[in-house]
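The other protein chains are all here in position, but one chain of the complex has been omitted.
Showing subunit A:
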Amino acid sequence: MLLSARKLCRSFGENQVLFDVDLDLQVGEVHALLGENGAGKSTLVKILAGYLRPTSGEVVVDGSQRHYRSSGEAEADGVVMIHQELALAEQLSVEENIFLGRELRRGMFLDRRAMRQQSREALAELETDVDPRARVKDLSTSDQQMVEIAKAITRDVRVLVMDEPTATLTENEVSVLFALIDRLRQRGVAILYISHKLREIEQIADRVTVLRDGHLVDSGPMAGRSKEELARLMVGREITEMYPPRTHLPSDAPVVLEARDMVVPGVVKQASFTLRQGEVLGFGGIVGAGRTALIEAVLGLRSKSAGQVLRNGQPVVLRHLRDAVHQRIAYLTEDRKGKGLVLNMDLRSNVTLLNLRAHCHPLIDRRREEQAFQQAIQRFDIRLRTAARTAAELSGGNQQKLLLAKVMSIAPEVVIINEPTRGIDVGTKHQIYHFIHELTEAGCSVILISSEMGELIGLSHRVAVMCAGVLTGVLEGEQINEHEIMQYASGIKGAEVDEQCHG
């Protein structure tokens, strides 16, 4: 046994989040750690990697008990963690990041050549063409992820903890990552893999441990366990019908939003679409195809060089998101921490921020604000398990619900949702899908941008697919399947794409 945890408990103040959890990691295994948001996964791995100390219980590495006081001590033992939120120094180069804090030296001076050489080797092993001299700031999110992984493998890693490593990766990058995990496994590295994507876990995990509300509910070999069973264990109840039925769309449903010949310099070359009342219009395509840019240009968050937007058939000029709000269009950003929520602000103010004028007469009426907040808690099932005061203290799923409450505060008729379930557990996903269904039943129209095929296929009435800034096609009915979407997303089918699609 390489690493084992025995009866780990951890409390924050009076609030216990981990109860007598055991975990064993063997040499050369991929061990999946599952659980809903707030189940205690992050706390557990932070203890293992030395970022947190347990309230009670012990961590045993190589047969002897360890009391890590810092992540540095754990790393010296070969226990390395790759964070969910990338922890890179943006202004430094790739190689400077890889060796940050443990620079190679020759005498007093940095041994740049050796560091570049080793960085290059590590990056080559990851099959990525990232230049070691590039500045991290200039890299895409997925390349930054690769740098994080390179940073881990240049250390003498024996236990690698990966927290949601594929959340921001494209399909291709995921397969490269899995091949790498396979090689690490053969080298005898134990990998503790946290993910919400059960399909991935089915693909790569040897063993699996499931946490629920801080308790260990199941642990054992992956073989013989189905996705459905794991989902049930995580949530603690049966999840039937992940995707609700589609709302019936009358053939004469009016067009509520239309975009014509949109061009955003450098990102969107040509795109037009229509959205009908009560419809879910999916937007598929690989990361960087221009879906977010197109939608943000429609909303006035980005400037466009050409194009026209029509609301209920009338041309409208949306120069600022405020104009879109006046048109009863709500936008749920994909970046809930960077763009969606004011993390250090209290929960109530976050919910009312978008529609604050409804609570002003003319001074802010804090009592009415509080009422609105309480209603939002009920409606969106925001769970305040701890006495969380600020948005930063909520789990990912609850943050997403808080963001949903915020954008729904304007009582929109058109809701544009960008990656609604990124980094979110099965239970919350299920709730969000049903919420989208309720919206369309109530006559709202929804645009759904998603990189999860299952979501697009399961929820959309029609799917618009983009490739390299061009809207290549809009799929309907039987056409909505993984194969067709990929064909359009890669530019093989549909409208001319003058530049080669990459990804």
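Everything that follows uses one rule, which is that a contact is a pair of C-beta atoms (placed from the backbone, for glycine too) under 8 Å apart; a residue touches a chain by one contact, two chains touch by 3 or more; residues count from 1.
One rule holds for everything that comes next: contacts and distances are computed from a predicted model.
*Asks:* From the names "Cytochrome bc1 complex cytochrome c subunit", "Stage V sporulation protein AC", "MoaD/ThiS family protein" or "ABC transporter permease", which one matches the UniProt record for the unseen chain?
*Replies:* Its UniProt record gives the name "ABC transporter permease".
*Asks:* Kindly state which of the options A:Arg66, A:Arg246 or A:Arg383 is in contact with the chain not pictured.
*Replies:* The single option touching the absent chain is A:Arg383.
*Asks:* Just name the one of A:Gly340, A:Gly458 or A:Gly473 that touches the chain not displayed here.
*Replies:* Considering all chains, including the one not shown, the answer is A:Gly340.
*Asks:* Give the residue, chosen from A:Met1, A:Ala87, A:Leu100 or A:Leu353, that touches the chain omitted from the document.
*Replies:* If we include the chain that is not displayed, A:Leu353 is the one touching it.
*Asks:* Touching the absent chain in the whole complex: find that residue among A:Ala231, A:Leu301, A:Val463 or A:Ile480.
*Replies:* A:Leu301
*Asks:* Tell me, which residues in subunit A touch the chain that this view leaves out?
*Replies:* Interface with the chain not displayed, on the subunit A side: 12-16, 301, 320-322, 324-325, 331, 333, 338-345, 349, 353-354, 356-357, 360, 362-364, 373-374, 377, 383-387, 389, 393, 406.
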